[in-house]
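Here is the structure we will look at.
The complex is shown incomplete by one protein chain, all other protein chains being positioned as in the whole.
Read from first to last, the chains carry the letters A, B and C; within each, the first residue is number 1.
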Amino acid sequence: MSKPVLTVGLIGYQFMGRAHSNAYRQVGRFFDLPATIRMKTVCGRNEAGVRAAAGILGWEGYATDWREVIADPEIDIVDVSTPGASHCEIVCAAAAAGKVVFCEKPIGNTLAEAEKMAEAVRKSGRPSAVFHNYRKAPAVALAKQWIEEGRLGRIFHIRSAYLQDWIADSDFPLVWRLQKEQAGSGALADIGSHIVDMARHLVGEFTEVCGTMETFVKQRPLVGSTDGKLGARAASETGEVTVDDATVWIARLGGALGTFEATRFALGRKNLNRFEINAEKGSLAFNLERMNELEWYDASAPEGAQGFSTIQATEAVHPYAAHYWPVGHIIGYEHTFLNLVADAVTAVATGARCEPDMEDGLANQRVLDAVERSAAGRSWVSL
Amino acid sequence: MSKPVLTVGLIGYQFMGRAHSNAYRQVGRFFDLPATIRMKTVCGRNEAGVRAAAGILGWEGYATDWREVIADPEIDIVDVSTPGASHCEIVCAAAAAGKVVFCEKPIGNTLAEAEKMAEAVRKSGRPSAVFHNYRKAPAVALAKQWIEEGRLGRIFHIRSAYLQDWIADSDFPLVWRLQKEQAGSGALADIGSHIVDMARHLVGEFTEVCGTMETFVKQRPLVGSTDGKLGARAASETGEVTVDDATVWIARLGGALGTFEATRFALGRKNLNRFEINAEKGSLAFNLERMNELEWYDASAPEGAQGFSTIQATEAVHPYAAHYWPVGHIIGYEHTFLNLVADAVTAVATGARCEPDMEDGLANQRVLDAVERSAAGRSWVSL
Amino acid sequence: MSKPVLTVGLIGYQFMGRAHSNAYRQVGRFFDLPATIRMKTVCGRNEAGVRAAAGILGWEGYATDWREVIADPEIDIVDVSTPGASHCEIVCAAAAAGKVVFCEKPIGNTLAEAEKMAEAVRKSGRPSAVFHNYRKAPAVALAKQWIEEGRLGRIFHIRSAYLQDWIADSDFPLVWRLQKEQAGSGALADIGSHIVDMARHLVGEFTEVCGTMETFVKQRPLVGSTDGKLGARAASETGEVTVDDATVWIARLGGALGTFEATRFALGRKNLNRFEINAEKGSLAFNLERMNELEWYDASAPEGAQGFSTIQATEAVHPYAAHYWPVGHIIGYEHTFLNLVADAVTAVATGARCEPDMEDGLANQRVLDAVERSAAGRSWVSL
Partner (left out) sequence: MSKPVLTVGLIGYQFMGRAHSNAYRQVGRFFDLPATIRMKTVCGRNEAGVRAAAGILGWEGYATDWREVIADPEIDIVDVSTPGASHCEIVCAAAAAGKVVFCEKPIGNTLAEAEKMAEAVRKSGRPSAVFHNYRKAPAVALAKQWIEEGRLGRIFHIRSAYLQDWIADSDFPLVWRLQKEQAGSGALADIGSHIVDMARHLVGEFTEVCGTMETFVKQRPLVGSTDGKLGARAASETGEVTVDDATVWIARLGGALGTFEATRFALGRKNLNRFEINAEKGSLAFNLERMNELEWYDASAPEGAQGFSTIQATEAVHPYAAHYWPVGHIIGYEHTFLNLVADAVTAVATGARCEPDMEDGLANQRVLDAVERSAAGRSWVSL
């Protein structure tokens, strides 16, 4: 008896498109899924680029208009991996066409968009998935499992930071990601949304937030900008940075206190997404740069023998790990997407709810929006 | 030519009294100071206790009334190491008597007290010192030196946390430190004041703060309480915790963004006072539990060879280190007090200003007070 | 103009077969190679097993006799990923048939076999490759590059250990890997060969060795054994372990002193392949469990600012890294195989020498043989 086939159309083939394509291509090699994935169409506006990408990334064909993908009756799943500004239109159209929607995070550039998208998906009655992939790292999934089993007890604290440094140099040009009309926002949406998801997933819903945002470098050179619309400029011309370089906030969530920080100005921190959770029976710590490890303090360990343990979440008993290599043989960034796709495809094939889905995407956006409003209003904002 | 003698009287002989006594006793063994320290009198209310302490800690004699210490014309320096509630009265009296005042941190239980004390010291015209000892760890002093030399450039971020876990167990009794009328406040004053000092010292003055405070365990058993006034109680009797178990806040200081956390509910974190500073030319990180090390990211290191370096601040070129043991032979917690006393005594003997002194203690208290007010008012408070 | 095609036949589809298949399948997705890889045939003795593996791993077809693979005129590259006992016969036959041979490590179970295989490959005049994949980790390749550039200067020391713990439990059964007639040898060949390759690659040729071998658990239960030939046994029956549980040795190599250790009895060390190299101008350290990181001590860093730096070898300037994800987004164990296959296929397509090849495999086996003889003879053995 052969498995049902789920046919995918992917919109966008840059960084996220590559990561998603890899996941679709690889997931069946490591997981015995209830459905087979068919990689039918990848879509991008530049025909030469998308044609090459189709070959390299393993798609049967390509399109240059996302409407073709949605119109294709063979396609079951529309994966939206474009920059945030185009999400809403595509997702709403795909949902209206009855497609299963998979979408990059954050789902929209504004809360209004996110609400519209979530509503469209709700109406479609179809499942959806959002690429908050880091909760699918084995170490994070292990943390989640333990929290759900009651192994930590009541949670008191989460401190979380997503630190990068790629724009700390003031000579770095004014790329589109630093312009509000194109990118929606800066560090908060791009990386802050990841730590919001982790915190919601592990600790619970945010009930109130208070934050502040900062743009350390307010003018940047236009020369070297990747934004074609700016065209050729003299070296001395600069433009205004209209998004946040960094956002920090405190919060109450799931009965716990939280501190959060998203910045692109932490020199030396390339992709440091870390959290620590302190609870009644122990503490957990995670660091994406060492994503195969989970730090665990077990307050029930024998007296005098207590300490933070470094668990290598590569044992067969750990979530997802048995699908890969023997213990101690680590996996990488890309495998978090395989794990997410494995879960999402399984959910689609079996009619279960995907986690995280558009409702999670919306809840996430509500937090981002609340942080922005709290920063603008210099006040706490309740959710 | 013999050195001048500075005669010390110490009020308080518990934990801090022990640490201070050790510093006075040892500092001349490691530093060639411009004055000799004479440890004349230690003072405590319990005669048997203070008599024993005098012998163990190396004091010539003892007193049971702090007024005797202040009245002693031979005594140059009055060191106030009692619990916070008694600081103000003693410090003001000592200053009025023309003594040099050394004082434990935070200097007072309230901002009003702190202002009164600082004013008293100002009027006395004498130098003073406050025991913010952690800025005297060689690794922290090295960080300070580099920041002053411009080696970091503009500072963007400080994230700082002081994490302990000694009251995370809800069966832990209602000791005096958890009662506002005795302790003044909780985690904020006790350990939060340390990270305020580090941040002021390294990054600059706080200009605004917004925080929140939490008491996770609101009732605790009276049995086992160390507060004699409560007397013998039934096991089932509980009392109210009236101080904060944890305080978190965000801030702007010295042009940078800061996140701060002081908690006694971080299981597994015994005495984790850590900070990370991200600046234009590099980043620094410190962790008191590994206090001989400084983490340094040098953005000017060759391309491809950049990374956080673990500097052992035990080399002869590092602050204070040449006074102790060869490179790689670490010092401990107690030596931060030696370093502070060495600096303070040198300042007193040479007429220089001690750092940190009562003005620093006052500035510190202003920040603590602002954080408390911001938490109470659920708003930002400017300084 | 289309690229030439290199057609591969893989013998063996277990752990190593999976890793190799993944590499062939994925390498063209990340590298723009001078040839296209065609995954034609996977071979195994169990038809049901190999048929299933072909589908899961991405092979066009399968065979149950390796001679079919060698006889196939379309096949350019024969990859031998079977257990060591069968390497020699297959490799020699493949070489005689003029195939390019890729082979798992160690190439043979004895030095005599290795010599025969290397000679057969030499006679064939074709290139070859051996799967010492760890030298292809970006961090290790970076170390190699720096050593070749003279950035370390004269090397004084290498200390190297490959530590695992999967048989430390004395109740673990007598699997075939613990029986000399099947496995050839124990920890030395299996994991010791990896650290020999790393040391040869980075430091230079071994000139003399002196080692000792130990079998800590000499009898193990037959029940639960994976060796079918043993059949069903009573729980009390045991058999003799005839290979080394651990081997340690000291050596001189490339003018340096070396200490080496290969053991399966290091509880808690799941797959800890680590080395440290101390040289005239700096030191390097690597740990496979954190394979994206390289530790680097630069003696030319400014005085007082020297320390071991943790370099994340994920920057575009680092070897292989630009083919994967942005900085700080780590790769895993499987990618070392992609890197090796990329290099090997490029060498085959361009007529260059692969590194490492059969000559490296032979040189490696000479070291293993010398260590065994030194242990047997309780003496130094020169190479």
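Keep this in mind: a contact is a pair of C-beta atoms (placed from the backbone, for glycine too) under 8 Å apart; a residue touches a chain by one contact, two chains touch by 3 or more.
Everything numeric here is computed off the predicted structure, so don't read it as measured data.
Among C:62, C:131 or C:297, only C:297 touches the chain that is left out of the view.
Screening C:177, C:252 or C:335 for touch with the missing chain picks out C:252. For the options B:35, B:330 or B:383, the residue in contact with the chain missing from this view is B:330. Against the chain not shown here, chain B presents residues 15, 19, 22, 25-26, 28-29, 56-58, 164, 166, 269-272, 288-292, 312, 314-315, 324-335. Against the chain not displayed here, chain C makes contact via residues 154, 156-157, 159, 161, 163, 165, 168, 170, 210-212, 214, 216, 245-246, 248-250, 252, 257-259, 261, 263, 265-269, 276, 278-283, 297, 299, 306-308, 378-380.
Even with one chain removed from view, chain A keeps its contact list with that chain: residues 142, 296, 298, 301, 303-312, 315, 317-318.
Basically, only the chains that are shown with their structure count from here on.
The pairing of chain A with chain B is characterised as same-residue: of all residue numbers used at this interface, over half are used by both copies. For the copy pair chain B and chain C, the superposing rotation over Cα atoms measures out at 180 degrees to the nearest 5.
Inter-chain centre distance (chain A to chain C, centres taken as mean C-alpha positions): 35 Å. Separation between the centroids of chain A and chain B, computed from CA atoms only, is 41 Å. Those residues of chain C in touch with two or more other chains are numbered 312, 315.
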